[in-house]
Structures are given as structure tokens and as C-alpha cells.
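With one protein chain removed, the remaining protein chains of the complex are shown where they sit.
Up next is chain A:
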Amino acid sequence: MSTPPPPAHDHVGLPYAHDSARLHVTGRARYTDDLPELPGTLHAALGCAEVAHGRLSALDLDTVRQLPGVRAVLTAADLCHGTSCGPIEPDDPILCAGEVSFFGQPLFAVAADSVEIARRAVRLAWAEYETQPAHLDIASARAAADYVLPPVEMQRGDAAAALQQAPHRLQGQLSVGGQEHFYLEGQVSYAVPRDDGGLQLYCSTQHPSEMQQLVAEALGLPAHAVTVECRRIGGGFGGKETQSAQWACLAALLAQRTGRPVKLRLDRDVDIAVTGKRHDFAYDYDAGFDDSGRLHGLELTLAARCGHSADLSGPVNDRALFHVDNAYYLDAVTLHNLRLRTHTVSNTAFRGFGGPQGMFAIESVLDDIARTLQCDPLVVRRANFYGAAPRDTTHYGMTVADNVLPELVDQLERDSHYPERRHAIAAFNAASPVLKRGLALTPVKFGIAFTATHYNQAGALAHVYLDGSVLVSHGGIEMGQGLHIKVQQVVAEELGLPLERVRIGATDTAKVPNTSASAASSSADLNGQAARQAAGAIRTRLAALFAVLYGCHAATVEFKGGQVCSGEHRLDFSELVTLAYRRRLPLWEAGFYRTPKIHYDADTRQGRPFYYFAYGAAVSEVAVDTLSGATRLLAVDILHDVGRSLNPAIDRGQIEGGFVQGMGWLTSEELCWQPDGRLATHAPSTYKIPTAYDVPEHFTVTLFDNANIEEGLHHSKAVGEPPLMLALSVFFAIRDALGYCAAPGQRVPLAAPATPQAVLDALDAIGYRPGA
């Protein structure tokens, strides 16, 4: 097992608690709905469509308007400026203008004196529709060839020829379900009109700059008139990257209309019904391989349910295509990607952003190959790992420069006693007809950067006050991932200050403009670098002053422990700051960072879209009850690469949390639509994320000893998304357990999520009768 090297730093690399931990546990941490409400605040509610597809032929809102306490009713006809809140394509109506494209689509919004009046008021409306046939799933959209974006092909080599010539060939179909974010804090926006005609917006969002831009467009105002502020959000996971925009716009429009503060907070059932989710995918594959299981050729179709609009489906599908290789060299490969339009809510970003769906496909193919060849899937996985040139280049032309996976997987296999457990499990299963154990080791290689190169930039602002305390503002959103403590550590390190001398302010578009979303695992990489640049510039200026004061060389000036020194010369940081102030030197700086080396040609689909890769692997041991279809994770061992960790406690939290969230996606979390297009699983009573019981006592997480070969931020690596895909080991361990019920060479047709029903379906397909 590896141990992180002793920290060479005062702050970077230490396991500090989350900067708000004390506020969280005492209930003092304020979220948007907790902000004190201004007098006169109105509360908004939504009226939503009750058909999946059709034309709105009548909408009678008179009774809504007449209800005492209702102050404003907004329909599409009232939108005078921007009418869409789509992030890329203008195809996301803020309010339905006539064509209903999913069940639950907002038709109108009400602002009233209280939440109760608003929510009751919307029920007084009457709407009529000319209904049209709806495509609710991948199969029906595929049959209709209905796309939100044109299909995409990606290829390397001649897959058809490789398939023809391969010693073995296997075809199959797979599917993986979507996922509701289930952030604990639902969507909420609080819009406060300002005296100058502008608007202050408090919004639970991962993307304040985009909220600012879309709200300004909707209001017909320049961006400088709209300020968006967010101190923290109660979870995002991608669900508040674009999906916060509609509520921000509606709260702002109602505030503009009434001249009063307006809060729009979605009830949980509404939230789940009207916000996008992880894309579900269906796949068809045709694989050619040899006796060792090594792929010679692969043809794969990835059909994604995008929902009614484009939203982020383009980049999500792109990332799925980029991650179809996962850890494996695909020599001759052809990918077909269908971006299907369905009459369901528009699917969106979710931790991993298509990457998990890409990896699911290749891991399934390799698992099928292993079962066909009757060998351990780990053997087939290893046979396909990236290796030395020419097996070191991805299908999009990026060199895998630091492929540590063979080493990492060897270490995990050894430390987790995989071979011994494999034998013990086989023996157990031979004697246990009802309960079956399974084991799987799956790797992860995940590309870090926004695939749209221009998003890879960030700004920060550092203010040093005369008492030597430092306030840092940056464009990233604290959503639980520990971004602020990491930035705080980096800045305190840079200025040699005790941690508490540095504070990270609320994220505010008035402080740092034109920021990118807190997404793509990149917010510490980007914002940490920008903050470090700002602090570094101040440090350089103060060091120069110190050198002048004491006649030393600036390069010899050190900042440490709240002091500045060179040789015997020593000053408190605050004293030096005061001296700088008196000499009229600026004590604030902006920092800016752009990720180096990345480029990508969207036409040729070649380039280096990622700055680096993060790696990891997990071994999961599960048990399956073949009578009820229930499954249980018994043990998991994770070895994960975060480079040189900025904060191992925070990073461990991301790894564990990502893993459990991924396990939910692949096991108990199932989205069910009714035939009329209504989402049946719209609350925690019906949509089942993991609970404490689902987490095994044996849950080890080890950080792989591996400095990032790129400089990055103190040679750390991003950690937000990659661990989610470690949970593939749970799914494939369940497949493995079912494999012990199958005949030799038989595949395990298990659909994801592996609900009890899916498990029993697979067992029925295999033909297993437990204990009969």
C-alpha cells in the first residue's frame, strides 16, 4: 500500500475539514432558501403540462389570477425578450409556448403572497391539448429516427475488416438506465429587484455566469445589471449546471413584473419531474477478438435518450465516445452515436457526463468476451490495457502518456487478495444454491478537462486587507466537494499564512466574470490555479518591497507561518502589508488561468481534449439472493489516483461518495415512466438512492502514489467524477455472481440498473432455478 509522501507544505496535502463543516453540523450553514426574506417577498409555483406531446389549445388562467393573494401570472406570451434558457441551442423554452414536449413541462408560473397560495393557485387552471403520439423511450425514438442533434460517427482503422478476420466474434445488446441527481437541496432561486432596474439573484447553481447571462437575456437587460451570488449549494452532481436556469429566469421575470422579491423553490416532486437526468443508453455491439480475449475490432452503436431538447446532450455524448475505450486500446473501432429526441424531460450533465455510459459499454463487452472464453474477466481486461506504442494512443488521437493502470491494477489485485477470494468464492458458490457471491475488479481512466477547450479557463480575485487577512473570490461553486478548503489551502500556502487568515467569499458574478461551470471535475484545477496566480502576484510584489526594505534579494524572501523573512530579517505579514499600503502599492490582484496543451478538432474528432487522465480501480465482492433478486455489496477495495492529494480527507470523501452514487445508478436507482409520459419515480418514496445499510463495513480506500506528470495544481489530480465509475465493479460483480448460475460459456444478460427484477430476469434467461 502506498502512503502519501510527507507534506512538503504547510497546508497543501493536509487533511483539513471542509471549510463549512462546523456550520453544516450546527445548522448554521445558509443555503438559498435559508436567507432571511425581505419584506414583501412573493413565492412562486409552476403550472405544468399533463401530456407528453401535443399542442396546447387552451389555457384558462382567469381563476388563477382572481385568487386573492396571487400577484402575477406569467405565460410564454409574457416573455418579451429571451424565450429560451438552453445553454447551447435555443430549444429550451422558459415556458411552453404551445408545443408541449414532455409531461410536466412548465406552462405558466404564479407569484403569490405565500408558498401555499401559489401552489394552490396553479391548481385552479384549466388547459386543453391536442395530443400527439409521444416517443418515451430509446426504442420508439430510434424507430422514428428522431434526433435532437445529428448522429455522429467516430472511427479508427477498419473495424469491418478486423471483425471479419478476428478468430472469434460476438454480438450483443446492452442497456443502462438514467439517474436522478437527488441533490438534497432542491432547485431554488431568489430574485431581488434593485433600485437601478437591475436584479440581484441568489441561486442554487453550479454555473452563476450562465445564470447571469440567461437571466439578463430573459429580462432584456445588459449583463452588468444582473448579479448572481451563491455561497454554497446543497449538492449539484451536474443537476444544477444548466437545470437551474429555468427557475432563475422565472423568478427574475416575476420579480421584474411585480417589482418585488420573488422566490421560486421547487417541491421535491416537481423538481424531479421537471429537471433533466443522466442519459440512459442502449448499445449494440459487434466485437472480434482472439483466444486471449484481446479485441481486434469493435463496432458499437450508442443510442442515448436525450429528452426533448439538446441541452448538454452534445458534449455528454462526446464524452461517452471519448470514454468507450476506458482503460483499453481499441485498434480498429467504429462508433455510431444516436442522440435521440424523446418526449421526456431533457437529459443533462450528471457526474461523469457520459463517461460512465461509455465505460459501461466496453466493460460489458469485455465481460461477455471473458464469459464466452470461460476465463476470468480480469484476464481479458488486462489483455486489452493500453501499453507501449503503438498501443498507447486513444481512438481520438491522444497519447496515454502516464498509463499507470497496469501497475495500479497489479497492486490492487495483490492487496485485495483477488486471486484467493476468487477461489474461495467458487467454492462457496458450489455449495450454496440460493445465495451466490461474485467478484469483479474494474479499472477507470477518465480524461480531465472540459472537452470544449474554451471552458478551460478561470479567474480569481485576492484582496489583502490591512490586518493581513485575505479574502479570495473565484468562479467555482462550493457544492460539497471541498473546493473552497482546497483553494484556501493553496492560497494560504502561497502567502505563508495560517489557514484562518484566508477566507473564500461567496461566488459572485460581480467579483469574477465569465466563469465556467463548476463541472468536469475541474473546479479545483482551474479556480485553484487562478487563485494561486492572484496570491502569487501579491506575494511577488510584497517580496520586492521586503527586498527594498532590507536590501536583500527578492528571491530569498520567504513567506511562512504568517511572517515574511530573509536571513535574519523578519516582519509579520500584516506589518509588511501595512508598509505596502503606505507606499501606495496595490494589495489586491486578479488571477487568471487557462489549461495548457489541450486542443481538439471537432471536425476530424482528433486531438488532445484532456490535460491528463485520472486513474483508479476497485474490487467489489457482492452476494446475490437468487430467490428474491436482491443484491448486497459485501466488501470493496479501492485504489485511486489523485496525483499528489491537495487534501486526502476531502479526496477520500469524493472517492467514497462517488463510488456509492455510482453504485446507486447501477443497482437500486430506477426511473420509471408511465405510459402517458408521467415520471412515476418522482420522490424518495419511489426513487431509491443508497442508504447507510448499502455501504459495507469493509470499504478501503487507498490513494495511489503517483504525482501528476502534468504540473496541474501542486501535481494533484481532479477527483470529482472519476470515482463514480469505480462502481462498475459492483455491477460486474453481480454479473459474476450470476455467472456462477450459468452454463460454461454462457453470457449473463443483466440489464442496468441491477434491480431485483433485472436480476431475476437475467436468472430466468439463464435458466437457473435456485434450490429446486
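As a convention for this text, contacts are C-beta pairs under 8 Å (C-beta built on N, C-alpha and C of every residue); 3 or more make two chains touch, one makes a residue touch a chain; residues count from 1.
Quick note on the criterion: contacts and distances are computed from a predicted model.
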Given "TRAP transporter large permease protein", "Xanthine dehydrogenase, small subunit", "Electron transfer flavoprotein subunit beta" or "tRNA threonylcarbamoyladenosine biosynthesis protein TsaE", the protein name in the UniProt record of the chain not shown would be "Xanthine dehydrogenase, small subunit"
The listed residue (A:Asp467, A:Asp572, A:Asp676 or A:Glu711) that touches the chain absent from the view is A:Asp676
Considering the complete complex, of A:Asp34, A:Glu89 or A:Asp705, the missing chain is touched by A:Asp34
